[in-house]
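Please find one structure pasted underneath; my questions will follow.
The other protein chains are all here in position, but one chain of the complex has been omitted.
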Amino acid sequence: MGLQSFLFYYFAIVIIATAALTVSRRNPIHSVMFLVPCFIHTAGLFLLLGAEFLAAIQVLVYTGAIMVLYLFVVFLLDLPSFRIKKITHQQTPLAVLAGLVLVVQIIVLTVVAVFPRPAAEVKAPYFLGNTEAVGASLYTTFLFPFELASLVLLVAIFGAVVLARRERGEELP
Amino acid sequence: MQEELILGYLPILVFLIIVTCVGAGMIIASALIGRKNPNSEKISTYECGMVPIKDARQRFDVRFYLIAMLFILFDIEVVFLYPWAVLFDRFNPVIFGFIEMVLFIVILLFGYIYIWRKGVLSWS
Partner (left out) sequence: MLDILVPDFRVIAPELILIVTAFVIIFWELITRTARHGMSIFLGAAGTLVALAVTASLAQKTISTFGDALVLDPFASFFKMIFLVGLLLTIAISTRYMVDEGTKDHSEYYGLLILAVVGMMVLATGRELITIFLGLELMSMSLYVLAGLFKTDVRSNEAALKYFVLGSFATCFMLFGMSYIYGIAGTTHLRQIGRAIAENPALLADKGLILGMFTLLVGFAFKISAVPFHQWTPDVYEGAPTSVTAFMSAGPKAAAFAAMIRVLMEALPLMKTDWELLFTVVAVLTMTVGNLVALAQESVKRMLAYSSIAHVGYILIAFVASVGGHADRALSAILFYLLAYTFMNTGAFAILIFLRREGISGEKLDDFAGLSRRSPIGALAMLIFLFSLAGIPPTAGFAAKLSVFYAAVQGGYYALVVIGVINSAVAAYYYLRVVVVMYMQEPATEGGYAGTSPLLWAGIALALAGTIVLGVLPGGVLEAARLSVISLL
């Protein structure tokens, strides 16, 4: 087993383990905290694939910003009452079954899928440097989606303010 | 090629191992050699020298969440700036490269104006 596959299995196992811990912990704060190693190891996977820029973004945006957001969501909840309840109900077995079926299907189909060898263009990152390669297609070929992304972010700002801001004297349910 | 890339990150791996060892070492060392004689005053919650009045686990105001949300949005904006900055002198013509980023930022600037004029940032 080469260094690369050793690192892959290390990252993959830690990701799966921490993700499982995230959904199974009863204390929401613990759940959120397990996401931190999960996100960082995902960045490791990106790094293995040669996507250095993506790995940096993963740490910056997910472990930085998204985690803060998740923590605030947990702070918004009434924590003590949440901790006591066991979070299972009658749908759990069915949901687990459906999830397992889907996972097995995806694994089977992925194993039999034939991904063609990367063409020459995919090698570009190593000549250009990773960040440059991302930019080179983002600001030329994908210029329109790039500008559209800012509009999507703007709508998200509108949405956050419209839905979460409380007017004076307004009682929200 | 892949291997080379990974080996380039070896110093970071070494750094991570050292950091983990130092951090874990401090905790373990203090647990082993520290003197322990707790009293009720010592183990109570420390809050700037004030006597704690109630449980710290309360619901936060939704305004914190708004700030976190805005932080993410502008964080993502900054992310888009990195690849643009490293490529800036290679755009042809350069002015178009400049315009497309200005457009991107101006649209988000409208978002900032919106937040500001809606009074989200003023906590009365």
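Each chain gets a letter, A and B, in the order it is written, and its residues are counted from 1.
In the analysis below, a residue touches a chain if its C-beta (ideal position, glycine included) is under 8 Å from a C-beta of that chain, and two chains touch if they have at least 3 such contacts.
Remember, predicted model here, so these are calculated numbers, not experimental data.
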{"item": "Contact partner of the left-out chain, one of A:62, A:75 or A:139", "value": "A:139"}
{"item": "Where the missing chain touches chain B, by residue", "value": "87, 90-93, 96-97, 100, 110, 113-114, 117-118"}
{"item": "Residues of chain A in contact with the chain not shown", "value": "106, 108-110, 112-116, 118-119, 122, 136, 139-145, 148-149, 151-152, 155-156, 158-159, 162-163, 167, 170-173"}
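Rule of thumb we're sticking to: only the chains that are shown with their structure count from here on.
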{"item": "Averaged-CA centre spacing for the pair chain B and chain A, given as whole angstrom", "value": "16"}
{"item": "Residue ranges of chain B touching chain A (in the complex, touch as defined)", "value": "1-3, 5-6, 9, 55, 57, 59-60, 62-66, 68-73, 75-77, 79-80, 82-84, 86-87, 91, 97, 100, 103-105, 107-108, 110-111, 114-115, 118, 120"}
{"item": "Residues of chain A defined as touching chain B within the complex", "value": "2-4, 7, 47-48, 50, 52-53, 57, 60-61, 64-66, 68-69, 71-73, 75-80, 126, 129, 131-132, 134-136, 138-139, 143, 146-147, 149-151, 153-154, 156-158, 160-161, 164-166"}
